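Shown here: the complex without one of its protein chains, the others still in place.
Note that the chains take the letters A and B in the order they are written out, and that residue 1 is the start of every chain.
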Amino acid sequence: MEVRREILSAGGRAPGGAGGADLRVRSLNSRQLLRGGDLEGPNPSAHLEGADFERYVEESVMTTTLDKAVAWARSNSFFPATFGLACCAIEMMSIVAARVDVARFGFEAFRASPRQADLLILSGRVSIKMAPIVRRIYDQMLEPKWAISMGACCSSMGVFNNYALVPADKFMPIDVHVPGCPPRPEALMHGVLKLRKMVQDDPDMGWRERYDARGTEEVLGVGGHPYMAPAGPPEGGKAGA
Amino acid sequence: MSSTGQPTISEYRRREQSITLAPLDQQLDGEDGASTQELLTLNFGPHHPATHGVLRLLVTLQGEIVRDIKPIIGYVHTGIEKTAEDKAYWKVIPVIERMDYLSYYFNAMAYCGAVETLLEVEVPKRAQYLRVIHLELNRIMSHLVWLGTSALDLGAISMFWYCFREREKILDLFEMSSGARMHTRYFQVGGVIEDIPRGFAEKLSGFLKEMPSRVDQYRDMLNGNEIVLQRLRGTCPLDADTLLSLGVTGPLLRAAGNPWDLRKADPYCSYEDFRFKIPVGSAGDNYDRFACRVAEMYESVKIVEQALEGLPEGPHITEDRKVALPPRHELATSMEALIHHFKLVTEGMRVPPGEVYFPIESPRGELGCFVRSDGSSKPARVHMRDPSFVNLQATAPMTNGAYIADLIATLAMLDPILGGIDR
Partner (left out) sequence: MPDATGLELIAQELRDAEGEDTVVETVFFRGRAKLAIEPAHIRAALAHLRGKGYAFLASVHGVDYYPHEPRLGVQYELLDMSRVDRITVTLRVPCDAPDVDSVTPDGADGAGWPTANHQEREVFDMFGVVFHGHPDLRRILMPEDYEGHPQRRDFPIGGEPVIFTYNETEMLGASE
């Protein structure tokens, strides 16, 4: 069998080339490509400069903090625990169904075991017999974990203000309350997406943004910073707000 | 609290929180009298994907064979009956609807029927037909959810999406007529709260045209499936006499061969005007229960078609102003209407004293409502005889000697709704 060797031009890739010369050629070509240079064109050594270069780097490379990256990953992959208690469970099943598709957001993996879940959607009324069990399930979940209280019955007592029910706030921390009896699947989805924004450390401040209601925030960011930046000093030395 | 100030832990709590690791030696009579085998008591906890709702079962197993089941319920007990004693008669309707949360129109129908019997008020024909339409649509919807979740338990996961696709269409119809998808408080004492809007009849007939073909699709998907047949055919049969002694009614009883259906036997709410069949099984096993419910969907479609076709003109609620609110345009001209409106809204209707039990046929069996009134504007006792509560007693005889997988299939075919069981 005859083996033919040929030296390719500097612009092309040299497959299987051994030795430092080929490696140097390849690294120079890579640098060229990264700078947006055109290897085949008339002037292969031209590369981007200044603002073009900045824009090119911005488009290709993303910088963030580790917290933000982790929060983004966590928020887009909630694993809800199957915790249907009563009527709200039927509407929770509706969000898994095709019309309001929770799989669009990546939350369709409802885990049966609380050890594998990180979101507890409490859907339905919590009776006094069930409350210690809910608490035990919540304790079995691993950090970080969130809880959504779906419906009026677990957020407050709901339609039934009597001896048999416990509002969920009394025995476990809840992150988002979704009102409704039962809340429409779209409403529950809205609540889940609000939780998602909260986990991304960018909560939806709602009316507070619209009315510029500083100082009324109930949610503080990671590190204790309020989400709305403080307003500047009043103009013209006017007294009062 | 004991005298030392420490909280006493009751025996029940201690039992709940303890774990015994020692095996139980039990002498079992069987093939080998000399050997001792262990019976394992497994807690099929309230939080479990296969129990439909928060049902807790203490299953005594010999290997994989179920020997005894003790259901423990009460985990979603809401005190609905106690709450109902505290509210005016028409305010009870939203509370009572949330009992058996998949067949909410049936809960409201049983209660309204009982109160109408006490009041001796007549429901207009149009209201009765509208009630039948919504009741049968609710029956179809309840069977669809049952089919979707049962298939999910058996492993046929894609059935869930198909069934819920149809369910969304039915909920669109409910939203059109009453404004809410679930718990619509559409049925009121004396009729229905509002007449159906324009476009409802067209949308409903469009739905009815395609529903039988959809049920055909579900049947084709599951009926020929080898796994479904193996899991359902011949598993956990129970004869009709045992079922009757346990008080079981509904599709479970019909699957065992007894064609008892209150819609035919003791018609209420104009059911005698409609022609429909009652699907009856022969073997009483899980497959017959499954087939009965699927066949009932066809029959319900027929009933709604006939009701829609024959929908008479007339008022949608009784004209008795002491029971039903007068129409709003009358409030501007008539003083009596204003007074009636005021009394009804502030105090509520007064019901003559008496006790009545009103049974209807819900998707799970005989749903009865017992109302006792003492003459005031609030009921003195409301009790719902829930079919799932009584049907649950049949779990133990059904699954004696079956495998755990058969237990799951039987629970699915039993169609328990814990809201009704626990109330």
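Operating definition for what follows: a contact is a pair of C-beta atoms (placed from the backbone, for glycine too) under 8 Å apart; a residue touches a chain by one contact, two chains touch by 3 or more.
Bear in mind that the values here come from a model prediction, so they are computed numbers and not experimental data.
Colleague: From the list B:Thr117, B:Ser270, B:Ser376 or B:Asn400, which touches the chain that is not on show?
Modeller: Residue touching the chain left out of view: B:Thr117.
Colleague: Give the residue, chosen from B:Gly53, B:Gly79 or B:Pro363, that touches the chain omitted from the document.
Modeller: The missing chain is touched by B:Gly79.
Colleague: Given the contact definition stated above, which residue among B:His48, B:Arg165 or B:His383 touches the chain not shown here?
Modeller: The single option touching the absent chain is B:His383.
Colleague: For chain A, which positions touch the chain that isn't shown here?
Modeller: Touch with the absent chain occurs at residues 128-129, 156-157, 160-165, 167.
Colleague: Need a quick check: the contact residues on chain B for the chain that isn't drawn.
Modeller: Chain B touches the chain not shown through residues 10-13, 73-74, 77, 79, 81-83, 85-86, 117-118, 120, 244-248, 260, 265-266, 354-357, 359, 366, 368, 370, 372, 380-381, 383, 385, 389-390, 392-393, 422-423.
Definition applied: only the chains that are shown with their structure count from here on.
Colleague: Compute the distance, rounded to whole Å, between the mean C-alpha positions of chain A and chain B.
Modeller: 39
Colleague: Which of the residues in chain B come into contact with chain A in the complex?
Modeller: For this pair, the touching residues of chain B are 45-49, 53-54, 74-80, 82-83, 86, 94-95, 98, 101-102, 145, 148-149, 160-161, 164-165, 167-168, 181-183, 418-419, 422.
Colleague: Looking at the complex, which residues from chain A come into contact with chain B?
Modeller: 82-87, 89-91, 93-94, 96-99, 112, 114, 124-125, 127, 129-130, 133, 137, 153, 159-165, 181-182, 184
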